[in-house]
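A protein chain is absent from this complex, but the other protein chains hold their places.
Chain nomenclature is as follows: A, B, C and D, assigned in order of appearance, with residue numbering initiated at 1 for each chain independently.
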Amino acid sequence: MNLHSIILLRHEILLTVAAVGVLFADVFVPREKKHNMITVSLIVFTLVTLLGFIPAQGGVLFGGSYQSSHMTDFMKDILNIAVLLIFLQSTGYLSKPENSWKITEFFVILMFVLIGMDFMISAGDFVIFYVGLETASLPLAGLAAYDRYKSKSAEAGVKLILLSAMSSAVMLFGLSLIYASTGSIYFSDILPKIKATPLIILGFIFFLSGMGFKLSVVPFHLWTADVYEGAPINITAFLSVVSKGAAAFILIIILFTVFKNISREWEWILYALVITTITIGNLFALRQDNIKRFLAFSSITQVGFLLLGFMGNNELGLTSVVYFMLIYVFTNLTAFGVVEAIYNASNVETISGYKGLYKTNPLLSLAMMLALFSLGGIPPLAGFFGKFFLFTAAASRGYYILVVIAALNATISLYYYLRVVKAMFIDKSDNPVAKFRSTWPMRISLIISSIGIIYVGFASNIFEFIYSLAKGLL
Amino acid sequence: MNILNFFIIVPLITVFLILFSKSLKTTRIIAAVGMTIQLLLALWLMYYYLVHYGLKQLHKMIFVSDTVWFPTLNIHYAIGVDGISTAMILLTAIVIFAGVFVSWTMENLHREFFISLIVLATGVFGFFISYDLFTMLLFYELAVIPMYLLIGIWGSGPKEKHAMKLTLMLMAGSALIIAGLLGIYFSTPIVNGHHTFNMLEISKYTLPIKAQRLFFPLTFVGFGVLGALFPFHTWSPDGHASAPTAVSMLHAGVLMKLGTYGVFRVAIYLMPEAAHEMAWIFIILTSISVVYGAFGAIMQKDLKYINAYSSVSHVGMITFGLLMMNATAIDGAILQMISHGIMTALFFALIGMIYGRTHTRNVYEMGGLLRVIPFLGTMYMIAGFASLGLPGFSGFVAELNIFTGAFLHADLFHRVATILVISSIVVTAVYILRFVGIMLMGPIKHEEHLKLKDATWYEKLSTITLVVSMLAIGLYPVWIINTIMGSLKPIMLKILGG
Amino acid sequence: MSLSAIIFYILAATIIIFSILTVTSRRILRAAIYLLFVLVATAGIYFMLNYQFMAAIQLTLYSGGIVVLIIFSIMLTSEVGDKFERPALWKLLAGVSTFIIGTGLTLWVLLSHVFKVSDQQAIDVNMRSIGNSLLSLHKGGFVLPFEVISILLLAVMVAAIIIAKKEEDNTKSDEI
Amino acid sequence: MANFSYTIYILLVPLLIFAIVGIWGGKWKPIISGLIGTFGIAFILVLSYYAAYQYFFVVNHVGHYKQIVAMNFLWLPFNKILNVHMGILLDPISAMMLIVVPTISLMSHWYSLGYMKGERGFARYYAFLSLFTFSMLGLVLSTDILQMFIFYELVGVSSYLLIGFYYQRPSAVAAAKKAFIVTRFADFGFLVGILVLVYYTHSFDFMQITDPHSPVFRTILGKAFLGYSVLAWALSLIFVGAAGKSAMFPFHIWLPDAMEGPTPVSALIHAATMVVAGVFTVARIFPIYVHYTPNVLLMIGYVGGFTSLFAALIAMTQFDIKRVLAYSTLSQIGYMMVGLGVSRYGGEEGLGYTAAMFHLFTHAMFKALLFLGAGSIIHAVHSNFMQKMGALRKYMPITHITFLVAALAISGIPPFAGFFSKDKILEAAFMHNRLLFWVEYITAGLTAFYIFRLYFKVFWWTDEPQCDCKPHESPSTMTIPLIILAILSSTVGFIPFNKFVTPDLKAFPVETDWGLVSASVAIGLLGLGFAWFLYRKENDLPDKIVNALGKLYQWTYDKFYIDEIYLFITKKILFNLVARPIAWFDRHIVDGFMVGVAIVTGKTAEKIKGFQSGHLQQYAFVFIASVLIIALTVLYFIGA
Partner (left out) sequence: MIQGIPITHILVVSVIMFFTGVMGFIIRQNLIAILLSIELMLNAVVMNFLVFNRYLFPHHLQGHFFGLFVIGVAAAEAALAIALILNVYRRFKHIDPDKLNEMKY
């Protein structure tokens, strides 16, 4: 270990230090002052996030097990931002008396998870990838059951862990097959040996389905809605934004680098998956009333769009995926922030409960509308740009039919986003959510993410920046 | 700074100021001032273009500016106008100007209303000034979406359902457009390492015919949905019926023109070869639109439905004219865009005003209104006459151009289609006069209608603005025709040159 | 047939039979014990493969640790004499068909693949080489996953704590 | 050459009056609007007379005319070749119309000052009258066939407005609508005709498209469509337009209903000016008809002939005096059409043309007189029905005398105007088409009969009027126009039209066929006498005849059920069988499809909800099954 490797590993090291530090600090905080840990954690994590932006050259460590590049750094930064926003949003929830004794754990576990993700993204072999992946998913099952007094939360936790264990078993089985045919776990060694033999294809499909599970790609998505509904909103937000982001990042890197020799095959598999994902996600989202389930299915649809970028299979594809993820962070977290704020204030988490919200809480409604429109891909919000570039990426490879299908599905998705808008702005309610003020960290996070929604689309330099990173990676 | 940017900046500033307005009074004054400035700008632009190029039948893109936006994809914020877009901008400015005055007493959530309305207009202006396909798309969708809120919140009847139908159908159209635009983009040759979204650039190439065959119908239908192309027009009656007055005006008057303008500027202009090949399909559809819309209007009861179907018919004629693909017909089609825009805006404005007084839009419940509200009644008749293509109003000139242009095709198919389309003038006369007769003439059906008040100053202002605009074209059309003709020259070269 | 072959087939048979028993036995405790047999038999195979270290880990961590943990939890959640109901028909059908198709497909792929058995000199697997590999910073070294897995374990521990920690506070449990 | 540029004021002044009175008229005392209108028209009258005088006698040698374009400007450029111009074309027929239109218009304006006094919307009325005058003058002065079409439309709309003047009366609204729509339908034909024609001639300009020597027609003649030459199609379609305005069968149905308008309007529009627009149009492009499509011209003749007979028959049975006059108008326009239909080109052969124009001219005078007289009667009796009248001669002497003059004129009794023009038409028909001659000859007799039936029923028949009213002579504002028109009706017949208005613009000598003259006078007198016999005194003989005729009478009385047929076509077929199904189709099929897509989507969503059952193991099964399915599919394709 030298300075160079420390800088390369700065995200992971910073996080480890922060997590362990917070965990230790917790020991010295008396029970009745535990809520101070919120502030401490926030400050620490803000620092981590900021320090993550320190530029550094990419490089390879541990004989290829760890690959860092500008692109992976940027991906980690995106995840950091997302987690920071989630932390900001969760203050209200954590301040509730029943959670006071497990505040620190919340932060620490999420930071650990984030470390796992960072390693996963930087993985240079399948072992580190696998271990990172598990680090990034197992503890979340615990957090899903964070509201352990709630039956739904308990149910969510157990569903998540069992299904995710199964999916990782399947994925591992696939990896073993790939190992069998290539003789290595290192990406760089595997790459030249990948051919479209039945063994590799089978292994690849097992692997892909495992990743599909993490990304909630239909038909591997069934856990999503239940877990999202049962888990506390912050964890749902984390699952839907950060987990998905990390999985998408590493999957696209692996697909574009390791498996690029069988791209013809995986493109066609993804072709089918895109269609099923978007369509099924839409169909289920259509009839949800619980806002969390609704957002779950909506996020499935969004992943379907994201896969369009995978179809791009070039710099543009990578760029559009990362760009979309960035936008998705802001967009979805705005939505989750609003949902959380409302839930904390009034325990309402159904769409029908949102009726008349604009009358009582105009700003929150506007933020929600912004988020929903962005999800629906309405200009000039960032979602439009994100989606358009994903389409562009797919179209750049000639998948026009797919683009048409996806775009038509985007229209359907608009239907249910508008349904929420309708509930908030148009419908009258005898019993609307009462007027309230959300906590200041929540407001900060909503302001940041709303600005993100508006700004990221217009800011072509962000897109160009990502593109330059993508060029560096591929 | 490019003057065209003001067409976006002025509304944005207006919107921004409205955010801080406290009462309806200040809101509407801000909106009115903003839109008046916009109208003056548009008039100045038209004047400028006329004096320098229009009257001499010259073509020039003026105020061209081209800022690179997304260098990787070669997306630019490219703006500039020629005679056609200048005319469309003027149309938009007129209609939104009138629309603001029509909404003078919008009590409910006034700030939000005017903001949405003006945002919508911004989208339209942006669409007309840009010549980069991406920005066009962006503004296009920007213009479509506030519609949902405008109808959903301030509409009437089963407004949510209708707003949803409208939004979804239009966005579905836009989905096709997205695919079409991307297809066009990737069919352009790579210059300096990039494809291009720049319409002017693209028009210099002949896209591969295979690509054209795929993307022409996509873009055509996509834009056609907004242009109420049969059988994708059903959002129009419902949407218009539920929309508040100013929105109906803007939507029928301007937004539907986005569709036809897109059909023209993107589908036909960029892919003329496919257009020539496939025109017959769409000629059949538009001919159906024209006659079908007219017949559909006869049996309606609701004033807005009547006008919506009539719009289907009239806008169908625009697309029909475009598909004839000669200068005369296209010229007519563009004129028809403007003419129908103003005419139908006037109609909807009047319907709103009449509804505001009688509280019904069912024609069969009204009667003899000419007696009690002579100003509005007369205006309604004028709108009716304009709609049935009476000489002196812009519609006549436009239709005549379309018909004459269409008749330049001597083969049986075109002739039959054209004659079918021309026959709509009779059907139009039937329903217009029928409803004018029922509603404005005859005995007064309800006692309380005797107490109705005639137009107020702002109502007069908005209607008269529109009528004057129609007359300005209808009485002496040479100025606008020369402008359009001049700008059509290079386009025709592309369309016909092949 | 050599002795090792005979032993192998016995182990193989054990594994297969007890695997199936694990998933079919209607008494949970027995199922856990059957699993233990499977794991032990697997360890036997690892021995035969000359991976003593792995065999040891298998025995201690898997058979020793996990199965015991499981058995404890079984004790907590069910009475000794409990028998499950028979699974629903759809589950049975689904499970069996998945098994048949899955096995068939995978085996078909595996068996039709020609594995080139390496004739290279096998690396000597002893504690030294394992230790070296585990702590090596270079290619073939696994220090990084080793670190990460420790984080994983820490995280899982913390997570398990918040799930399992005794309820110190007297906050309400809102349902059930 | 004299400068005709002032003629533009003939068009501008009425337009200006329309605008001014239309916009501000409502705010003034009504009479001011009336006076502005009337004096404006008087001003135009002077200008027009001067222009006509200049045209006939100053710029041209009498009997040798040129077409003069007084002014012309580009109005609507279609493309490099096709342009629509607006302008003023002076030639004998338009110069003639410059006399007719302002004259009758002025009379109507003047007359209306009395007739419309105290009516609501007095200003509006004058505005519309001015609009009409503008449109009609624009029509006759057109240099360009599209200009003519434009003014066709404008004439149509001003007619609509004036018929619907009493817009609170449902019958008036219906009549106005009918008039507009029927003429609009005809205009549709007209427009298509124009477009077909223009496609080949590459010009809208009358100077070019009526030039029979233009080479372009030779080339068109070769082109055929469905067996007929394209030119014949075009010209037939143009005639359709003309027939619509001139209310030729089967477009005649609007005219009788149009009598719902105020009577002076009927006099101006539906008797003297607008309804002859069709005749004028045919006359305008007569050279082409006669040179290239004689068959179409013949058809025009037959249509005219049929209409004249048909309308005369109906006129005999009607009791509404305005309707009688309306049918009489139809009949007389039929005459004009026959005149054109039997005409040839050049020299004496062009007699029919000249006669038709002559008849147009004289008819305008006496028919306006008849209508205004009828208006005066209605003004006094407050009813349109002759059953309510009788013996009015005692109460309304001026009206009586002037009406008698007009009746004699229309009956073709010398020396009144009608005699001269009708006689010429008969002469022309006799020369070229015996069938039409006989039709017209009989019609002449019928004409004399029905007009005198009217005359006697109104002014004689009983000793006292049958209404509960006090009939009185109309005020001088109404009677003076009557007197003027009566004078005109008795004198204009002496104008030697053959010197002025001929198809080839060259005068030709005309010889009177005294045999024919006497025959025509005889038939006129016969009709007159028969009417005298039946209706001079109250008796029941007419009823007996009616009973004797039975069904035949009934059919005639019900106008041969043409209205009902139209009603059937519009209400039953167009509305119920076309529009209603389309509306239904649109709501249920097209929109239903779109809504259906939404519903199906929703239903599908409902149907597949079972996938998300909440069962952990089902999720696992779906997962594994999907993996296996994907694997099988992909491996199958890889293998293949």
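Note that a contact is a pair of C-beta atoms (placed from the backbone, for glycine too) under 8 Å apart; a residue touches a chain by one contact, two chains touch by 3 or more.
Since we're looking at a predicted model, the values are computed, not measured.
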item: Chains in view that touch the one left out, judged over the entire complex; value: A, C, D
item: Candidate in contact with the missing chain, chosen from D:161, D:454, D:582 or D:624; value: D:624
item: Contact set of chain D toward the excluded chain (per top definition); value: 609, 612-617, 620-621, 624
item: Chain A residues touching the omitted chain (full complex); value: 125-127, 130-131, 134, 138-139, 141-142, 145, 148-152, 154-159, 161-162, 165-166, 168-170, 172-173, 175-177, 179-180, 183-186, 225-226, 229-230, 287, 293
item: Positions on chain C contacted by the hidden chain, ascending; value: 1-2, 4-5, 8, 12, 15-16, 19-20, 22-24, 28, 31-32, 35, 38-39, 42, 45-46, 48-51, 54, 57-58, 61-62, 65-66, 69-70, 73-74, 76-78, 84-85, 87-88, 91-92, 94-96, 98-99, 102-103, 106-107, 110-111, 115-118, 120-123, 125, 129-130, 133-134, 140, 142, 145, 149, 152-153, 156-157, 159-160, 163-164, 176
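The rule is short, and it goes like this: only the chains that are shown with their structure count from here on.
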item: Pair joined by more contacting C-beta pairs (A-C or A-D); value: A-C
item: Chain centre separation (chain B, chain C; CA means) in Å; value: 69
item: Mean-CA-position distance for chain D and chain A (Å); value: 77
item: Distance between the centres, which are taken as Cα means, of chain D and chain B, whole angstrom; value: 36
item: Overlap residues in chain B, where contacts from two or more other chains coincide; value: 168
item: For chain D, residues that touch 2 or more chains besides their own; value: 618, 624, 631, 635
item: Complex contacts: residues of chain A adjacent to chain D; value: 158-159, 162-163, 166-167, 170, 196, 198, 201-202, 205-206, 209, 213, 219-220, 222-223, 225-226, 265, 268-269, 272, 280, 283-284, 286-287, 412
item: Chain D contact footprint on chain B (complex, rising order); value: 165, 168-169, 230-231, 233-235, 237-238, 292, 295-296, 298-300, 309, 326-328, 331, 368, 370-371, 374, 385, 388-392, 396-397, 400-401, 403-405, 407-408, 410, 418-419, 422-423, 425-426, 429-430, 433-434, 437, 440-444, 476-478, 481-482, 485
item: Touching residues on chain C, where the partner in the complex is chain A; value: 105-106, 109-110, 112-113, 115, 136-145, 148-149, 151-152, 154-156, 158-163, 165, 168-169, 171-176
